[in-house]
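Removed: one protein chain of the complex. Kept in place: all other protein chains.
Chains: A, B and C, in written order; residue numbering restarts at 1 for each.
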Amino acid sequence: MKKDRIKIATIGGGSSYTPELIEGYIKRKDELPIGEIWLVDIEEGKEKLEIVGNLARRMVQKAGLDWEIHLTLDRREALKDADFVSTQFRVGLLDARIKDERIPLSHGVLGQETNGAGGMFKAFRTIPVILDIVKDMKELCPNAWLVNFTNPAGMVTEAVLKYGNFERVVGLCNVPIGHNMRESQLLGKTVEELQFQYAGLNHHHWHKIHDKDGNDLTEKVMDAIYENQDNIMENIKFIPFFEEQLRDLGMLPCGYHQYYYLTDDMVKKELEEFATNSTRAETVKKLEAELFEIYKNPELGEKPEQLSKRGGAYYSDAACELIASIHNDKRTDMVVSTRNNGALSDLPYDCAVEVSSIITATGPKPINFGKFPAAQRGLVQLMKAMEEVTIEAAVTGNYGKALQAFTINPLVPSGKIAKTILDEMLVAHKDHLPQFKEAIDKIEKGN
Amino acid sequence: MKKDRIKIATIGGGSSYTPELIEGYIKRKDELPIGEIWLVDIEEGKEKLEIVGNLARRMVQKAGLDWEIHLTLDRREALKDADFVSTQFRVGLLDARIKDERIPLSHGVLGQETNGAGGMFKAFRTIPVILDIVKDMKELCPNAWLVNFTNPAGMVTEAVLKYGNFERVVGLCNVPIGHNMRESQLLGKTVEELQFQYAGLNHHHWHKIHDKDGNDLTEKVMDAIYENQDNIMENIKFIPFFEEQLRDLGMLPCGYHQYYYLTDDMVKKELEEFATNSTRAETVKKLEAELFEIYKNPELGEKPEQLSKRGGAYYSDAACELIASIHNDKRTDMVVSTRNNGALSDLPYDCAVEVSSIITATGPKPINFGKFPAAQRGLVQLMKAMEEVTIEAAVTGNYGKALQAFTINPLVPSGKIAKTILDEMLVAHKDHLPQFKEAIDKIEKGN
Amino acid sequence: MKKDRIKIATIGGGSSYTPELIEGYIKRKDELPIGEIWLVDIEEGKEKLEIVGNLARRMVQKAGLDWEIHLTLDRREALKDADFVSTQFRVGLLDARIKDERIPLSHGVLGQETNGAGGMFKAFRTIPVILDIVKDMKELCPNAWLVNFTNPAGMVTEAVLKYGNFERVVGLCNVPIGHNMRESQLLGKTVEELQFQYAGLNHHHWHKIHDKDGNDLTEKVMDAIYENQDNIMENIKFIPFFEEQLRDLGMLPCGYHQYYYLTDDMVKKELEEFATNSTRAETVKKLEAELFEIYKNPELGEKPEQLSKRGGAYYSDAACELIASIHNDKRTDMVVSTRNNGALSDLPYDCAVEVSSIITATGPKPINFGKFPAAQRGLVQLMKAMEEVTIEAAVTGNYGKALQAFTINPLVPSGKIAKTILDEMLVAHKDHLPQFKEAIDKIEKGN
Partner (left out) sequence: MKKDRIKIATIGGGSSYTPELIEGYIKRKDELPIGEIWLVDIEEGKEKLEIVGNLARRMVQKAGLDWEIHLTLDRREALKDADFVSTQFRVGLLDARIKDERIPLSHGVLGQETNGAGGMFKAFRTIPVILDIVKDMKELCPNAWLVNFTNPAGMVTEAVLKYGNFERVVGLCNVPIGHNMRESQLLGKTVEELQFQYAGLNHHHWHKIHDKDGNDLTEKVMDAIYENQDNIMENIKFIPFFEEQLRDLGMLPCGYHQYYYLTDDMVKKELEEFATNSTRAETVKKLEAELFEIYKNPELGEKPEQLSKRGGAYYSDAACELIASIHNDKRTDMVVSTRNNGALSDLPYDCAVEVSSIITATGPKPINFGKFPAAQRGLVQLMKAMEEVTIEAAVTGNYGKALQAFTINPLVPSGKIAKTILDEMLVAHKDHLPQFKEAIDKIEKGN
């Protein structure tokens, strides 16, 4: 029985993303009969929670809505009878991300906080916490949907499905939305005039584009990328992929494929950022500090313009749209991380994939994709295997498995360097890796 | 480049279904910018073509539309530059269907004109013709979509995909629409308030039902079937399946599963029809004669009420909706026969399946279904194998393969009886089975 | 650590097959360092156990061996530290088999004690007992191998793998040995001069034959079958399959395929046996009584000739060869029921299949087979699904599942007749079907 008014809980409610989330709910006020929004955070995030929570209240008030905004450090209270739970927390905060990025770079290796060494450590820190949340959800709100946009979103989703044995989970990412916007602009069309089909894994997918007459425009986008480099807007010059390789793919890669297809340039670029203390994590940390200053302004009653520079734009809006689609069986076409069940024939039946799906009242229904061409198939299969091993390491705290994951990750050169980075990161993050205690003790004794 | 006005060709245009088709187009006049409709038939169907063609013209005129209705015996002229081609022909006309049903029944065996011995012979007669049509289409209108509702729709679709090497084909059936209507009525809801997911093969699929809050109502439909037998309307008492077996399925079978789940009752029922010359084919033949008398009425300017008793109700309307959905990228959720590509994990990757799909400008995109429970899996895998062998027999005229198909078809008892029926039907249909000439000669000599 | 002398326990040791088993061990005395053989039976089988046990002792003595033969009703004592456990018991004895065959035949339906209605009931009675034995084995002799030749051997093996979670199990059947012998005779060759490859399920497999030069002789066997019908020995006229259908298969079916490919003849033949009280079960019962009279002869010190008429010839010898092959890593090529693991691509990864395998110290290693032609594929997939549903019914006692299994079994006509036979058999076997108590009570109350 559907309730008259719904309750939404957001874990990591003190995040700088929250105003976009609130804005997204407000935008959908006619289709989302919200009763209560619970913003949850931990002791260390209490101050931020207060700041952002008050902004949220001002936004709701300005919109003339009667929604209750609750701020709490008691997660269980927030989860009780929730209809939707969204997660946007960061274990160890941005300081942990700085380590995720800088430690590998100090060895000349990409950190890459979603699929590289950094992303694996984010998985190690996050997965035990998300499984704990799921345990609470199964007790306190078993019919709620978990909408996760904590990275690495694909691995987190798979961990919830496989180890949490909880089916009502969806992983979200803003990367596809960005592609849709940039590429429709390249084609001189609106997003609505086009049909995008995505398939792959979180931050590791490819897509095709058709128009409403059924014409394949994928090649046209490639033409536009290579022919008009000088005339197109700055923010569209995003793919310096080699033209011959891209043409051979026959599909458009995602932005993160720069790490896999143009590794040398990416290493060079990130080492420069490392040298100037302007890695993404450091940049974001500064941006966030500025954002919270802005959020404090008691006059502010809406999402400030500056948030759009934060990088996660559309993330929260996607979450709101997902919630509205599930709630109303809207059958929207969205790209989400969900259980494969054969939609991508080349990947394990029970793993999480990121794929164009119809969002229904019973969750995402992947549009069947089938088989990849060989070049995409091999890479995505390796990435999935790396994810599986990483998740297992995160759950068990097994050092050998963590080393295995590092060894096969294509963003981490294998051998001594992989082991060195792994050991250094384990020690650096030890406060957030209780499951690896034994391994960390051994490393520390060895030093 | 999309044309301003579209051209639709209908093979078998003299069919009694045509008025529903025309009505369907008229209903969608605002979204379907039709320029020309070409009704094609063969010499033997010339008179019917004239009758139904004139009715079509009156209907269009009454609707105040400027669409051209062309009647022709020249298929190639009709196909030239067509945008959509629909097929509704019956090789050998209803007299062939009468044989399809009566010959097996004369041996106490179900004819079943779609998946039984009758259906296999319909495939033998139809597939060479459809492949010929496809050959013409590849030459004369390679970008047109072939919308097939000639039975056996699944086998015909697979033949076009595999042997015609033509991808732009969709098979259609009215069975799912009938289920949607009856079961929503059983639940006291409208079709629009429910979400149906179908998976399987043409005339051999199962489905699940959810409401818009995500609740699974499949069990509720079963409750309604068994609890309210006496109070529900006559036309809903369609499933006397054993309750325990149906409950174990966990999905709703289609009407045609009566042949597989309740074979003894079905044989009994059809033998009675056989004895009274009221097999379905004979009944339909009478109905059609009556219909054409009605169609002749020069005052008639719309689809007559009597057509709804014909049995194929909604078929033509579904075809119109499919055409409108492809033309306008409507993303409608329809149940169609299309290439599997992994949507149903238990069936071959490249076969045709019947599955809930999103209809887009690039054709149907199956909603991924995944794996069946064991009981459904085994039957549907057998049926698909039978279809494959039947199609190969139809294409090659190989007698051994035809006997193989008869042997494994669960509706045909295997052994001497299968061979006897096969031989008798080959001889009876010899005028329409040129590919089996050698085998038929041998049988006739043997007699 | 391998022991100097091995212990073998035989459940159902009082079986008439035991002398062949003992003979098989004696024949392999140089490769099988047997210390103890334990023949176990239940109270009802005590007398037979004594008779056959004493014969076994005389056989061993005559062979000049020091092996201990233990007779016991205490299964746990027999299992303790065993190295091999063979099972050849029949729950409900031959009287149960008579019911398995006669009840369906009384409705004009094949009983078929391995894959038909009879076989399903044998599975219902046997699987709970075998799972109980496995439970004991995991406690008392976890490293022992379970060599099962209790029918239905494939379903029993799958039950042990899936529900017993015990990997050290092999199912055995004498059907392939019989084919090897008859077909090599047909070709005028010895079995050793040929290479047979089998694939499928227990009593539902096909095979191909090559000679040692790599020539495919499968077609030659078919030639021999059809060309020399009159000249070949009586016992080879076993396949009156239709030649065209067999040629189309491209593989040789097994004897049991008569039930599937020639159902009408088989029904006729068995109804005659039914009418004359000479069903296979009744015949065997008489044969067994005679055999035990012979076994009683205190002068008899070897397997009597008459046992070869029993029908299970080679079964026990195959078991001895299997044991010797595992014990000595002989790498013999045998056809066994074992876990699929992808050897037959068309069947579930984790199911039991019957397939040519290399028998090693770590058990059978299936020779990869790959995909079947469509006609074989469909049937074998249906049979596997039927087996899965039957096993689940056997384990759970769920009536709906049992009815489902009956409904999809191709040897049982579906509908009222299936339900009638199911209900009658449940009641008839109720003493051996404790798991179905609730369902049986309901049926009995309904009557």
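Everything below uses one rule, namely that a contact is a pair of C-beta atoms (placed from the backbone, for glycine too) under 8 Å apart; a residue touches a chain by one contact, two chains touch by 3 or more.
Source: prediction; values computed, not measured.
Asks: What chains on display are touched by the one that is not shown?
Replies: Within the full complex, the chain not displayed touches A, C.
Asks: Going by the contact rule already stated, which one of C:G64, C:P142, C:G214 or C:P298 would touch the omitted chain in the full complex?
Replies: Answer from the full complex: C:G214 touches the omitted chain.
Asks: Determine which one of C:K135, C:K286, C:K371 or C:K437 touches the chain that has been left out.
Replies: Of all options in C:K135, C:K286, C:K371 or C:K437, contact with the hidden chain holds for C:K371.
Asks: Which listed residue (C:L79, C:A343, C:A393 or C:I440) would be found touching the missing chain in the intact complex?
Replies: C:A343
Asks: Write down which of A:G35, A:G178, A:P304 or A:P410 is the residue touching the left-out chain.
Replies: A:P410
Asks: Just the residue numbers, please: which parts of subunit C touch the chain that's not shown?
Replies: Spelled out for subunit C, the touching residues are 1-2, 195, 197, 210-214, 216, 326, 328-329, 331, 333, 341-345, 349, 358, 360-363, 365-371.
Asks: Which residue numbers on subunit A touch the omitted chain?
Replies: Per the touch rule, subunit A residues meeting the hidden chain are 242, 244-245, 247-249, 260-266, 374-375, 377-379, 381-386, 388-389, 392, 398-401, 403-405, 407-408, 410, 413-417, 419.
The criterion applied here is as follows: only the chains that are shown with their structure count from here on.
Asks: Count of steps on the shortest touching-chain route from subunit A to subunit C?
Replies: Minimum number of steps from subunit A to subunit C: 2.
Asks: For the two copies subunit C and subunit B, is the contact made of the same residues on each side, with over half of the numbers shared, or of different residues?
Replies: Counting which numbers both chains contribute, over half are shared, so the two copies meet through the same residues.
Asks: Note the rotational component of the Cα superposition from subunit A to subunit B, reported as an angle of 0 to 180 degrees in steps of 5.
Replies: The superposition gives an angle of 180 degrees.
Asks: Find the chain most remote from subunit C, comparing centres computed as mean CA coordinates.
Replies: With centres defined by C-alpha atoms, farthest from subunit C sits A.
Asks: Roughly how many whole angstrom separate the Cα centroids of subunit A and subunit C?
Replies: Comparing mean C-alpha positions, subunit C is 55 Å from subunit A.
Asks: Using Cα averages as centroids, what's the distance between subunit B and subunit C in whole Å?
Replies: Spacing between the chain centres: roughly 44 Å.
Asks: Among the residues of subunit C, pick out those that touch two or more other chains and give their numbers.
Replies: none
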